[in-house]
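Removed from the display is one protein chain of the complex; every other protein chain stays in position.
Moving on, here comes chain A:
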Amino acid sequence: MVNLFQPVEDQQATASIWALLTEIPDPEMPYISIVDLGIVREVRWQLEALNVVLTPTYSGCPARREIERSIRDALGQAGVEALYIETRLHPAWTTEWISAQGREKMRGAGVAPPLAATQEWQTLTFWPNPRAAAQPPCPHCGHTNTRMQNESSGSRCKALYHCDSCRNPFEYFKSF
């Protein structure tokens, strides 16, 4: 929505803030930025203060404080004097918010990007067979002849997979 009372230079200033935020890497996956990850929901000036709205990925994500610190550092260096970082829980973060560019960068780093998020989590569904797990295409060779080795990998958000075509292990960023 365009605020008619907002000076044009403020809107331009927001664009430059977004550009700065796009340079901030995610601490767990430094090859993608926090904007690619989709956790920066809104940037706006309120009087003299800059308000940045973040939606956390997982409730217990250990990278959260680190992300806030990086934002404070980057914007502080760029001359933003008053910064207010707001946490917005609703709507909840989903892997659908990861940008196309972010997915490409993940693949480049050997991590399979998340498949489409389903609504299955809303019902109690029992999968007795782990083979029914998602089969993301291998980030190395592109084949879907893959199987899950473990649902937890190096970090909370990734699972460990094995590709039966090129016989490489890889990480899959779980859809959420």
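Just so we're on the same page, contacts are C-beta pairs under 8 Å (C-beta built on N, C-alpha and C of every residue); 3 or more make two chains touch, one makes a residue touch a chain; residues count from 1.
Convention: contacts and distances are computed from a predicted model.
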Item to complete: Pick from "Imidazole glycerol phosphate synthase subunit HisF", "ABC transporter ATP-binding protein", "Acyl-CoA/acyl-ACP dehydrogenase" or "1,2-phenylacetyl-CoA epoxidase subunit PaaC" the UniProt protein name of the chain that isn't shown here.
Response: "1,2-phenylacetyl-CoA epoxidase subunit PaaC"
Worksheet, complete the sentence: Given A:Ile17, A:Val40 or A:Cys61, the correct residue touching the omitted chain is A:Cys61
Worksheet, complete the sentence: Checked against the full complex, the residue among A:Ser33, A:Ser70 or A:Ser153 that touches the missing chain is A:Ser153
Worksheet item: For the chain left off this view, which of A:Ala15, A:Leu47, A:Leu89 or A:Ala116 is in contact with it?
Response: A:Leu89
Discussion item. Touching the absent chain: which residues on chain A qualify?
Written reply: 56, 58-62, 89-93, 120-122, 124, 126-128, 130, 149-156, 160, 174, 176
